[in-house]
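A single protein chain has been omitted from the complex, and every remaining protein chain is retained in its original position.
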Amino acid sequence: MKQPTFISALNVDLLEHMASDAIVARRARVSTNGALVPPKAKDAGLIGMLMRDRHGLPFEHCVFSFEIHCPIFVMRELMRHRIASYSEESARYRQLEPAFYVPDADRKLVQTGKVGAYHFEAGSAEQVIRANFAIRTTSLAAYAEYDRMLVNGIAREVARMVLPVNIYSTVHMTINARSLMNVLSLRVIDSDSTYPSFPQWEIEQVARQMEEAFAEKMPVTHAAFVKAGRVAP
Amino acid sequence: MKQPTFISALNVDLLEHMASDAIVARRARVSTNGALVPPKAKDAGLIGMLMRDRHGLPFEHCVFSFEIHCPIFVMRELMRHRIASYSEESARYRQLEPAFYVPDADRKLVQTGKVGAYHFEAGSAEQVIRANFAIRTTSLAAYAEYDRMLVNGIAREVARMVLPVNIYSTVHMTINARSLMNVLSLRVIDSDSTYPSFPQWEIEQVARQMEEAFAEKMPVTHAAFVKAGRVAP
Amino acid sequence: MKQPTFISALNVDLLEHMASDAIVARRARVSTNGALVPPKAKDAGLIGMLMRDRHGLPFEHCVFSFEIHCPIFVMRELMRHRIASYSEESARYRQLEPAFYVPDADRKLVQTGKVGAYHFEAGSAEQVIRANFAIRTTSLAAYAEYDRMLVNGIAREVARMVLPVNIYSTVHMTINARSLMNVLSLRVIDSDSTYPSFPQWEIEQVARQMEEAFAEKMPVTHAAFVKAGRVAP
Partner (left out) sequence: MKQPTFISALNVDLLEHMASDAIVARRARVSTNGALVPPKAKDAGLIGMLMRDRHGLPFEHCVFSFEIHCPIFVMRELMRHRIASYSEESARYRQLEPAFYVPDADRKLVQTGKVGAYHFEAGSAEQVIRANFAIRTTSLAAYAEYDRMLVNGIAREVARMVLPVNIYSTVHMTINARSLMNVLSLRVIDSDSTYPSFPQWEIEQVARQMEEAFAEKMPVTHAAFVKAGRVAP
């Protein structure tokens, strides 16, 4: 049996992209004035106007494709976003690697307050130890049973039933900039947002990395999104 | 701690529907001849023609809403169908019930052959016992750790990381008849299908119950779908 | 040749629906507490919370199917809303009826100001007469040429090229309540809206009739939508 590993990384890599502020500006100009090409300096004003007035269509012509390595409980939240394309590794066609997620020190474990107003705290030293111990021992035991069933000739799609949702999976996700802004509006916490969002900490780490790629490739659009209170147009 | 239960049921209930062969026929007639209303006897011919020529739009005006109770590994496959609406119970806002899926005697556990040509067999008595034992003990141990973390004040969204993918969840799924036929074409095995499909046994049981509701409410459409080789129009 | 008619009506009829506030509340409760069914009096609070926090999913389980009779230039705007199903009469399979749209007295004809801040005025008596005359004579001449080509054996799909965009068409449109709220947020002007919208007058008349059906079948949801500044969740 392969030796299980416990990791806290939530990695997002940009694979391909077809995205720039210039593409957005070009699409926006089709609808108002195809012939005229104003100086590039005015793209920021145009994009800000699109965002403010919620003209979302021009942003759909920009596309990002990410490779994401995260546990299944994050994958489940991610895939609720339907305006995107997902290719995920299959537990029916291959044995899953024994990589399991454990919270690191940045992840607060204790939650107080009510729905819609949760507050998180790190938790006591004892709670941190207990949680880590529970997650590690359960993962190890589950993977051992999984491996044993495979050795005994049970089908992969049956054996995987015992695996916990903190096991890692890999997905390639392709999403346009408009749909991505919707993801960011729901999955990243920012006190300046017009609408509150309540993402789980782990998916927020994933979304923040997507936002970095978005901000790098489409800086004017990203700035306009933030300025507009992070409301997806 | 609540006492865990082990079940093999995969339940689908039809909650609401807005679906009939008459709705399809009415929509199809809008495009060719809104005024003329031929005798109802001819609906079957019209619907058969739509299916054969892959005019899928009229079927989208019929909608089914199901309540589905199934383990997370089935839920994950189900939610890959993006042209549908899902409201699922949340493991962040409430403690999950200790209901776990175990294969029953109908579920063959051993797989032979290659990708695209798998063959399943029941498995030996020993394999059946081992698989059941592995699934039950892992589920019990995981739920005990889950419950202990909750008792110790760990947030639900953290504690649930140890739960295996055979724990049950509930979803309300609303889907139109065109998208539903696509689900059925991929998730139900029928030797008369034009294209092969390789669904996991558990999601096939869910899909078969959806198909029953579909066949009951839209018998003419269902018959035409089967006759057309189960290719979604 | 059939005698052309000139009309200003923009009709929307509700054909079927699967929609109620109770469906929304039931779906929302799946995610937080499937077992508990609080007294119905609390549905309004629950729905208001969904709207405020932009939890849009529960609204997708409600569906409306409309028959809409409107000119092609309105149909073109309507069909830009992609999360909906449309079955429209075909000008390839049948001769279109000679029904043409003309603005009535409520339709202001003159536009002043800049993009994003247009102001409309009724126009002078002369402008009203000129516009009506231009629209009527062009429609009559176009339909006469259309009919003549058909008489001469030209294919319908070729002959229809001369028809103006004010000719009427009929569509059956099925849309869920979440997508419908998005349509309403963009196609109905309301000074209390959080975001401005700039719909053309004619599509606004269509959207207002959809909103009436929505308000009648889902009064609590509609009230919450208006209270939330007409921002689709």
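Here the chain labels run A, B and C in written order, and each chain numbers its own residues starting at 1.
Assume a contact is a pair of C-beta atoms (placed from the backbone, for glycine too) under 8 Å apart; a residue touches a chain by one contact, two chains touch by 3 or more.
Worth saying up front: this structure is predicted, and the values here are computed from it rather than measured.
Asks: If the hidden chain were put back, which of C:Ala44, C:Leu109, C:Ile189 or C:Ala215 would touch it?
Replies: Checking each option in C:Ala44, C:Leu109, C:Ile189 or C:Ala215, the one touching the absent chain turns out to be C:Leu109.
Asks: If I consider the whole complex, including the chain that's not displayed, which of B:Met49, B:Ile129 or B:Val151 touches that chain?
Replies: Touches the omitted chain: B:Met49.
Asks: If the hidden chain were put back, which residues of subunit A would touch it?
Replies: Here the touching residues of subunit A are 15-18, 23, 26-28, 30-34, 57-58, 60-61, 63, 65, 85-90, 93-94, 170-172, 174, 176.
Asks: What does the interface between subunit B and the hidden chain look like in terms of residue numbers?
Replies: Touching the missing chain: residues 32, 49, 53-54, 115-116, 186, 195-196, 198.
Asks: By the contact definition given up top, give the residues of subunit C that touch the hidden chain.
Replies: So the residues of subunit C touching the unseen chain are 71-73, 76, 79-80, 82-83, 86, 91-93, 101, 103, 107, 109-111, 115, 120, 123, 126-127, 130-131, 134-135, 137-139, 141-142, 145, 148-149, 152-166, 200.
Just so we're on the same page, only the chains that are shown with their structure count from here on.
Asks: Just send me the rotation angle from a CA overlay of subunit A on subunit B, rounded to the nearest 5 degrees.
Replies: It works out to 180 degrees.
Asks: Could you check if the interface between copies subunit A and subunit C is built from the same residues on both sides, meaning over half shared, or from different ones?
Replies: Same: most residue numbers at the subunit A-subunit C interface appear in both copies.
Asks: Using mean CA coordinates as chain centres, what's the gap between subunit A and subunit B in Å?
Replies: 26
Asks: Averaged over CA atoms, how far is the centre of subunit A from the centre of subunit C? Could you give it in whole Å?
Replies: 35
Asks: Going by the contact rule already set, what residues in subunit A reach two or more other chains?
Replies: Correct list: 115.
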